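All protein chains but one are shown at their positions in the complex.
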Amino acid sequence: MLAASVLADSAVEHYRGSFKNKAMLTPLIVAGLTLAMSLHGTADRRPMAHQARDASYLSAAVTGLLGTGFHIYNVTKKVGGLSWQNVFYGAPLGAPMAILLSGLLGFCSERVRANGGRRRHRVFNLPAGETVATVTALGLLGTSGEAGLLHFRGAFHNPLMALPVTLPPIGAGLLAGAVVNGGARPRGLARWWMRLLVGMGFAGVGFHAYGVSRNMGGWRNWSQNILNGPPLPAPPSFAGLALAGLAALELMREARNA
Amino acid sequence: MSDDGRHSPRARDGRAPDVFRPGGWVSMKEYSDHEAVDFVIVGTGAGGATLACKLAEYGFSVVALDAGPYFRPLEDFASDESEQTKLYWTDDRIVDGDNPLQLGSNNSGKAVGGSTVHFAMVSLRFRPEWFKARTKLGYGADWPIDWREMWAYYTEVEQALKISGPVNYPWGPPRPRYPYRAHPLNAAARALARGCEALGIGWTETPLATLSAPRGLAHPCVYRGFCVTGCSTNAKQSALVTWIPRALSAGAEIRDLAMVGRIETDANGLAVGVHYHRQDKWRFQRARNVVVAGYAIETPRLLLNSATDKFPSGLANSSGLVGKNLMAQANQAVWGEMDEEVRSYKGPPSLAITEHWNYEDDGKDFFGGYAYMSQGPLPQLWANTQATAHGLWGARLVQEMKRYNHVVGLKIVGEMLPQENNRVTLADERDQYGLRIPRVTYSWCDNDRRLIDHSIAFMSRALSAIHAKNIWVQEDDTCHLNGTARMGDRPDSSVVNADCRSWDIPNLWICDGSVFPTVGGANPSLTIQAIACRTADRIRALSRLGEVNLN
Partner (left out) sequence: MLDRNAERGAGDAYPGYDVLAKWRGPSWNEKTREVVAARLQVGDTPQFLTAEEFEILAAVADRVVPQPCSRSPVPVAGLLDRKLRAGVLDGYRAKGLPRDGEAWRRGLRALDAEARARHDRGFAAITDADQDDLLRRCEAGELDAPEWAGMPSRTFFKHRLLRDIALAYYSHPTAWSEVGWGGPASPRGYVRLDFNDRDPWEAAEAKPGREADALRTNRNVR
């Protein structure tokens, strides 16, 4: 889910950037690969980690790190440097991190799969549920920060624009709470909240579609408004993260019950 | 040709055009000519529309007249420079003096909404010291208003227009955050920024009255670049789409295609109404107060054309200053060519600005200041500039025009000093309404020249620093018009007081750029609107004291 969102979003944004730099194709290929691999993983019933999938997930993580570097370089080389103008309209600093996240989450899921029937899943010798929960919580915070920046750029002209900067951090807090408490009572609330975030992610597409329609020329002027209006593919990344959060909570429950 | 409001009035029969919906209407309160309204306002631009809105919201009965048509931008505005000259005041006017002004396109509007329908949307606050230019800076005249009071009114206008501006403004005392974020910079703006950084001075995104996010039914800017020929998306926060709809819903009446020719005064020396031309005949609207908001040429023209036996030199003119101290703003430019494609036709023309020389006084051999901004001329304007200012014609003109997409330019808005010899008078010739046309006389003084020279030298360095080629100077251009009915503390040295009220005729008010004692080096629209907001507050306060004619 996250990979799909990243794929679509970076496709649109890098198309806007006319693929001026050949490296701008990389996230498309990698996110596409990640998406394909996770589909493959879902279809693949064998309970073991797959080397090609692992390689793909790790390359996604590396791409995310490198992309962040590229984007920082892009922003700072523009006149004005690290200014609001360039942070608003230059290459988004936080966006490549989403690829990193999708890679990490994919990698975690492979570890879980490799652990097979064992009750206590581990990733790098850490408890799987807690690890995924932590990665997801950080992802929610980062994605929320990105949404906050762009919604600030839009002057929060619609009150609903406050949702993606308030609900996900609370979700991240609940996940963190679940990790710290070892999945005691707040977990029910956390699970409920993750479902809320999944809903928000999909509803966000609807709101952004409405936003596109409110730009001059509406959908008839799609060749401009898809690019200049609110990004349609962005909100589902919240849904992707929230699903990972749900999985983490489930792993933690299984681990506790074991 | 479809009817776009230029041939017969649209605002009548209890309704006015809905500027947000093609073919749409909104309801409008109507007054009859013989019913004396509290305020009749002549002109619906930055001054008149703002005041009409505020006074109507305060519960006064208001009729605002405009000589121009009532457009619906979404359906009436073409993406075409020639067609859109319909927004300009192009009635006959004579210009003379040593430096005759260019009028029409860049400084006079004839439409409901006035010049704000085609202004470049640059929305700057004045430097605080300018309000006491004589006392603090040693030139011009003091304003009878304190800058701190203006600071609050600037905030009100910035909120009303949802100005998009930088998160932090680099010059002057702190101001609240602009309601909307700045727009993305185009290449022309980045060229300005590079030049400023090379020369070590500050720059920022220009605060603009155009939306960077949706607002109600108004669309955000699509960077089509036709701003000064009329915004067809309603992103531009002109008076037409901001103050006027508010005025209508507060109960004001707007009359389009209504040219006021004369203010009537009675034996007591009070104004009693205005004669106006609409639908092929002269009419008379009675009023308890008359507000003139026709901008710095039409305002003095109307006051002078309203002379009577009691006021033989025109209304509000016991000081003899009506029409005098006309101040244009210098609008010189330096142009060059980049190796890169710039395509400055995309986006609002002036996305980046430096006010460095408005706030820095060291290193100047002149009084006053100037800002300079990036430019984005469309082809007709650019061809006219190349032909008449650069002197190109023939094969050279056609060849140079093919470099259009590589052109960068920097252009100032520069302060010119008030001089009594720069003035608006009446010529003997008459216009289509039978009214005497204005003669506009203008000559630069030495200080004006020194300011211009300084700016040209500095901007030339800025373009050289970014490796622009074929740099040349456009020496003769002027923009905004102010003065001609200045405000002040004394009846013998000003036309109106701080409340924009005539010293001579207590129920005659003037509310537009005419009242400026000095102009500063900043576009005047935000200040005109702030003054109008203040005037409305003062009128309400005075009326509570029984000091406004409301009987």
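Going by the order they are written in, the chains are A and B; count residues from 1 in each one.
One rule holds for everything that comes next: a residue touches a chain if its C-beta (ideal position, glycine included) is under 8 Å from a C-beta of that chain, and two chains touch if they have at least 3 such contacts.
Keep in mind the model is a prediction, meaning the values are calculated, not measured.
Undergrad: Among the chains present, which touch the one that was left out?
TA: Visible chains that the missing one touches: A, B.
Undergrad: Please identify which residue in B:Ser108, B:Ser164, B:Gln285 or B:Gln419 touches the non-displayed chain.
TA: Checking each option in B:Ser108, B:Ser164, B:Gln285 or B:Gln419, the one touching the absent chain turns out to be B:Ser108.
Undergrad: Taking the entire complex into account, which one of B:Thr90, B:Thr135, B:Gln279 or B:Ser443 touches the absent chain?
TA: From the options B:Thr90, B:Thr135, B:Gln279 or B:Ser443, the contact with the absent chain belongs to B:Thr90.
Undergrad: Looking at B:Glu341, B:Asp365, B:Asp428 or B:Asp446, which makes contact with the chain not pictured?
TA: Touching the chain that is not displayed is residue B:Glu341.
Undergrad: Where the complex has a chain not shown, which of B:Asp33, B:Glu75 or B:Asp537 is the residue touching it?
TA: Of the candidates B:Asp33, B:Glu75 or B:Asp537, B:Glu75 is in touch with the missing chain.
Undergrad: Of the residues listed, B:Leu137, B:Val167, B:Met401 or B:Leu542, which one is in contact with the missing chain?
TA: Answering carefully, the residue with contact to the hidden chain is B:Met401.
Undergrad: Would you indicate which residue among B:Ser164, B:Asn186 or B:Gln237 is in contact with the undisplayed chain?
TA: Selected residue, touching the omitted chain: B:Asn186.
Undergrad: Tell me where the left-out chain touches subunit A, residue by residue.
TA: Against the left-out chain, subunit A lists 16-18, 216-218, 220-221, 223-224, 227-228.
Undergrad: Write the list of subunit B residues that the hidden chain touches.
TA: 1-2, 4, 75-83, 85, 88-96, 100-105, 108, 184-187, 190, 221-226, 232-233, 338, 340-343, 345-347, 378-380, 382-384, 386-388, 391, 393-395, 397-399, 401-402, 404-405, 440
Note that in this section only the chains that are shown with their structure count from here on.
Undergrad: How many angstrom lie between the centres of subunit A and subunit B, each centre taken as the mean Cα position?
TA: Here the centre of subunit B sits 48 Å away from the centre of subunit A.
Undergrad: Give every residue of subunit B touching subunit A within the complex, in rising order.
TA: Going through subunit B, the ones touching subunit A are 162, 166-168, 179-182, 184-185, 190, 193-194, 197, 205, 212-215, 219-220, 222-223, 233, 235.
Undergrad: Applying the document's contact rule, which stretches of subunit A touch subunit B when the two form their complex?
TA: The touching residues are 78-80, 84-85, 88-89, 152-155, 157-158, 211, 214-217, 221, 224, 228.
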